[in-house]
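Left out: one protein chain. Kept in place: all the others.
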């Protein structure tokens, strides 16, 4: 795993930084999760494709927390199974507490996937989890088009002209996520 | 060039960090310098070997600024050619000024080699040069047994049990420094 | 020796060759005692209100998202605190974050205190300390925060010396706690931050009261309050055929002096006086021909556009590179405040002829004039001269330059990585190169005008100027209207709306405040105001949001200020004033407790805050919150029991205050009527929370207006808007609306059946359909006589 320039260059928090990883690595990493959670944000709404990817993951049994106003996209597609609106700040506040009961009442999660969230907001929430959700350790990844040093693994920065490649990566990611 | 954990873990300054490089790479990098300067510090005194290395570099025509109380080691060896005691803080204060006349009156340097200096002191001085000695750009390297992210290039961290390897690296470095 | 004037605190400054001698203070009688008996906590010290703070902090547990995993505050460091490790001094990451929050609040609070104290000195110099504090017939409680916190009823501006002395002492005590080796508990850091926030609210009230009193800014005298006039807002309103002076900052005296000079010399139509940030707002409160050129986000672009023939800065929110920017477009600069001197030479008391000559000739790029009453003449005369010299200069890119640059861009993406909003500038350039400038023009409003992008562009493309060029046609049309800052809410208004607010039938007070670090442009500010004003909330604005929301118009070409009334009543859109004016929003809440509910005010902070937290459905929104002041402002609101929503950049403040509705024990209140414990719904759920998008923020703000004291009618109004805003912006019902239902009567009549059905189906609540009653389900039953409090001492009778 290499590292690169954070999408917001000064997002350099300290000695503990996560690495850049390709989709299949992140996908197989997720496969080891006991209770994963997909957290999606408003940037998903810029293209139906991204919603569909989330739904595919949802259909693999990964519950979805829809933050920002992303829930809209799912409602419009009629996907309402295992998906919950949550404010991201409030959600992270719950995730940092090992005793939180989770969206379904069955307890907190051990693995969180960030997807479609404004870079700096996601980065700060990942920072909270990195620093405070340590006992037990919560693993975090991002599948956004940004390098996120506060996540354990994330994609590289992907500029708009590489949108198709990004979409391919997401597909690859979905297919390598086994549950 | 890779990077690793700084010798003092929290020596992470921001987006601009130098890399770890092997002796021959640093050596050949120096070969491109017009006016290099070797800055040595008190840690040199822990073994005659290190003084000898500095003297070898001095004999290749690289002037030496002896900081801390390192000058002692050279005096004891009778090496007084092209070597000047300087306080490292004061020296860096001069180095940051393009108009400084240099130790020999012939002008400032374009390339500085740090060697034998207490880690955190060296690191801060390298930070000053990195941030402020930019027009014209002053290149900096360290050949200490530490990874120095504020230098453009430095060795990796080398623990005491690897002392012999470190000495070999220094030898390699000297031989690859062509002037 | 001059006689030392009455006031208790002696002005020890500027005594040159004068002996300081303090004599005896003679008691003049008990006159002050009459207005109200002293409450339990006048002039609270650092630990006095700690119990209250801990009540808040236990419910709204500090949440930390570090911006940095290291600490670099002493030379034991840097220390790596990641994973909640301890630094060399033993501090853990959580406490360190609390410390950084206290630091931010310190700087914010000191900015207002420093400004207020400075203003007071200048005003006493100019008007003497006996300027009466009298806000007209509709305002009896002239200074609610001063009465509440200090136990003082100020009669003249001189009375504020003791207030500032109190605040200054407390600030220093709190700063002491920042030193390495003090607090080890984040809870205590946060209690101190809350204290700092409270002090800050007091500062703001003091500063605004002083300037209102001295400059006769709008109050409840004719032309004030709801009837304040409208002024021009926007770059497009600047008449560049005139000489143009731009004032920037927060401290109005120098700008006021410019206004006086223009008026006295009949130059009002020859010189345009425009401003940026709060000074501009306050200038319009003093000099009605002034214009509000822009808020913070446009500062760099206004300066770079070169429209200013003179730039006058005072303090705060001024770009640190202002001098360099001015030099680039040959705008002489006048610094007027010792806090922002920019390395210039101090020319106070120097001959104006010489100063003007030095500035106009370009011998010096700028000067310092610390005496506000010396600024007007120099600024105006320089502007008139410079106007002639600068007429031929052009600072907007030519078409050719624009074309050259868009083609030169290599789409390297460096600018995007440097941009706080991650704007894809390269792509917009590419599109412009291909003939479509819209993407670039569209970035203009989303850009926060920071200039970071340009510094990293290897092709030296003047990105900021490129956006300005592309958006130039819109920009020329940026012509809005804004009410002049009205200052205090009238007691008479409170008497009218107190009950509707507490009972919930006015669904809430929404207070958009603060800076322009928006995630997606100024239009969000407009949308927030529009949405709530149309729903009959009271919308009270200050600072940059008050400006930015005025830039946009509806289909009829009307701004929100034109569309809505300016009274403190449902549907009102009030410009309260500059940042310091937002104390009047606190004051309104306090007056509800005092005037409507008759709670004692004097030195009684804890009880009033407890009242507000449980009963006054108010919610601040600092959608572009950026500065340390915004941090202390929000924290001050929080201690008083008022929640605030921030935009996504707000997460970089590191700390939020959110509750856990799922933890029942956190929601135990006391019924003061009988001392019984009552478990309640989460109202308000958070004290400080960030939303990702404005679409998310709108329903969130509606939610944060719920209060345990809501009557059923009030609750049904609030629920209506909460659900409706969810449906409108999130396209779904909120997942937690049922938490706020205590009885069927809490449900809006129009949709009551439908909602009861949902409760039955989705939540398994038991509904008695005949009686249309809820039999089982709610957290608690609705009890109209419930008297919620968090304070045991307020229990009136034991059950």
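We call the chains A, B and C, going by the order they appear; numbering starts again at 1 in every chain.
Rule of thumb we're sticking to: a contact is a pair of C-beta atoms (placed from the backbone, for glycine too) under 8 Å apart; a residue touches a chain by one contact, two chains touch by 3 or more.
Bear in mind that the values here come from a model prediction, so they are computed numbers and not experimental data.
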Visible chains that the absent chain touches, using the contact criterion stated earlier: A, B, C
Full-complex contact with the absent chain, from B:28, B:82 or B:124: B:124
Chain not shown: contacting residue from C:321, C:674, C:736 or C:760: C:321
Residues belonging to subunit B that touch the chain removed from view: 5-9, 13-16, 41-42, 67-69, 71-72, 75-76, 84-90, 92-94, 96-97, 100-101, 117-121, 124-125, 127-128, 130-132, 134, 157, 159-161
Positions on subunit A where the hidden chain makes contact: 8-12
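The criterion applied here is as follows: only the chains that are shown with their structure count from here on.
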Subunit B-subunit C separation of Cα centroids, rounded to whole Å: 51
Chain centre separation in whole Å, for subunit B relative to subunit A (CA means): 44
Computed distance of Cα centres, subunit C from subunit A, in Å: 33
Set of subunit A residues in contact with two or more other chains: 5-6, 9, 14-15
Touching two or more other chains - residues of subunit C: 70, 80
